[in-house]
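This is the structure I want to talk about, given as structure tokens.
Shown here: the complex without one of its protein chains, the others still in place.
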Amino acid sequence: MTPRPIHTPNRPPAVIAIVLFAIAVITYWDASQMTTRAAYGMSASAASYFVALLFAVLAVGHLVSAFKPSNVEVEVADWKAVGWIGLALCGLIGSIWLGGGFILGSTLLFALTAHAFGRRAFLVDLCLGAAIGVFVFLLFNKLLTLALPQGPLEKLF
Amino acid sequence: MRNFMKYGLMAAIVGSVLSFGSLSATAQDLELTITAPAGAGGGWDSASRSLQEAMMATGNAKSVQVVNVPGAGGTVGLAQFIGSAKGSPNQLLVAGITLVGASISNKSPVNLTQVTPLARLTGDPLVIVVSKDSPIKTIDDLLATIKTDVAKTIWVGGSAGGADHILAALVTKAAGADPAKINYVAYSGGGESLAAMLGGQATAGVSGYGEWEGQIKSGDLRALAISYPEPIEGIEAKPLKAQGLDIELVNWRGIFAGPDVQGADLDALKAAVDNTVKSEQWQAILKARGWSDYYAPTDEFKTFIASENDRVRSILTSIGLAD
Partner (left out) sequence: MDSISFLIEGFALAIQPANLIYAAIGVMIGTAVGVLPGIGPALTVALLLPVTFKLDPGGSIIMFAGIYYGGMYGGSTTAILLNTPGESASVVTALEGNKMARSGRGGPALATAAIGSFVAALIATLGLAFLAPILVKVAVKFGPWDYFGLMLIAFVTVSATFGSSPMRGLTSLAFGLWLGLMGIDQLTGQARLTFGVPELLDGVEVTTLAVGLFAIGEAFLVASRHLHKPEKPIPVKGSIWMTKEDWGRSWKPWLRGTVLGFPIGALPAGGAEIPTFLSYNIERRLSRKPQEFGQGAIEGVAGPEAANNASAAGTLVPLLTLGLPTSATAAVMLAGFQQYNIQPGPLLFTQHADLVWGLVASLFIANVMLLVLNLPLVGMWVKLLKIPLPWLYAGILVFASMGTIAANPSVVELLLLTGFGVIGFLMRRYDYPIAPAVVGLILGPLADNALRRSLQMSLGDPMILFQHPSSAIMIAIATIALIAPFIFRGLSRFQHDED
């Protein structure tokens, strides 16, 4: 139960500073590519330049704070569980991308997420996930006439 | 899960209400999918769902499903349709003039000349208005104002590059000013631009006639002209053409099949659409929705699409939205 502070002095702010600076550069570049100018007033690129500047300033701010002693305690993470959730979301995306349909996707999402939280009854979770998927699919497609992505399973209904 | 059981109950209620309307048609066994390249609730979506209703009620199709693919003025839906409906005997797409403009201004690799036109369905006039207190009384007054100072003539209307913007540019050009100098303030829809008109923040406004009809009838806005080629019954404002300007622009919607659909498949789709459009049910829907019939059969529609594509491109180029 005791939070174990890991001393990762100054690394996160430095990394974030680099990311922020990269975003600033991308935004600046994107704005400089915009050719259409407004006939009157400000062009659409003005807001982009403003945001780019804001990011640059924040990057400098983070860089400065990277050289100060850090007061943020970062706790230990169970990266395996995070990975399982990532996998669960990939399962959904993959299923829809590759034409596996909504029911298969949400079944995978449900079962893999439950696994990430330490459940080990994978088969039961698959069945439960599939039941929810079928129910949601029928609710949306038949009653609300909102077409969810269809795969082989959905064609059965 | 408890909440899902609750949904089940709700769903049963929804179901019992919905089932009043769904009747099964058996005359033909077409099982169609209509792609509406816009989110649920918009113009193309309601056209698709109306067509769905009419096709099933008249028995011209066994089942019709509407799929919404929103994004980028319809070009996302169009690209997806071109990919999935190639040679398909049961896929349809509803689209209109906005998609012609969007595929040009978004520099999209796909456009409406790549799909197979079936029929033009509806066409709504645009209207040019000024505020009731405006010194501008006629379209000629407006042209004179534009000629005097094109920058201070503030137009309001729908999004940049859309039909409203195109009409404003055509009028500016007709007045003898440079359409690239037009001061057109784009709003997200007829509602916000109407507020800007009523608030007196603009010189002139453009919108679909139907959206501003209430204000025109009540006298809050003065309609100078409509963009339809002929006068329309019940609309007092005269067409631009009748007032000496060679401008016509109609916000049309039509129905398309996928690329490379030919022979018997194409004939079956054509027949189903034509029979539906000629039915009483479809006419009743047009009336209820306030849409003007702008039907054109396949061949006429095909040449129309090609000419609209060229025309819209040249106007968008002149206002600097396309190269």
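First chain written, first letter: the chains are A and B, and each begins at residue 1.
Here is the rule we go by: a residue touches a chain if its C-beta (ideal position, glycine included) is under 8 Å from a C-beta of that chain, and two chains touch if they have at least 3 such contacts.
Note that the structure is predicted; figures quoted are calculated from it, not measured.
J.: One chain is left out of this view; which of B:Gln201, B:Ser279 or B:Thr317 touches it in the full complex?
T.: From the options B:Gln201, B:Ser279 or B:Thr317, the contact with the absent chain belongs to B:Gln201.
J.: With the missing chain put back, which residues of chain A would touch it? List them for me.
T.: Residues 1, 3-4, 12, 16, 20, 23, 26-27, 30-31, 34-36, 38, 40-48, 51, 54-55, 58, 61-62, 65, 72, 74-79, 81-82, 84-86, 88-90, 92-93, 96-97, 102, 106, 109-111, 113-119, 125, 128-129, 132-133, 136, 140, 144-149 of chain A touch the chain that is not shown.
J.: Would you write out the residues of chain B that touch the absent chain, in ascending order?
T.: Chain B touches the missing chain through residues 1-3, 6-7, 10-11, 13-14, 17-18, 20-21, 39-41, 45-46, 49, 53, 67-73, 75-76, 79, 105-106, 108, 151-152, 154, 159-161, 183, 185-192, 194-196, 198-202, 210, 213-215, 217-218, 220, 288-290, 321.
Simple rule for what comes next: only the chains that are shown with their structure count from here on.
J.: Using Cα averages as centroids, what's the distance between chain A and chain B in whole Å?
T.: The answer is 36 Å.
J.: What part of chain B is in contact with chain A in the complex they form?
T.: The contact residues of chain B facing chain A are 1, 4, 7-8, 11, 14-15, 18, 40, 65-68, 151, 180-183, 320-321.
J.: In the complex, go through chain A and note every residue touching chain B.
T.: 36, 39-40, 132, 135, 139, 142-147
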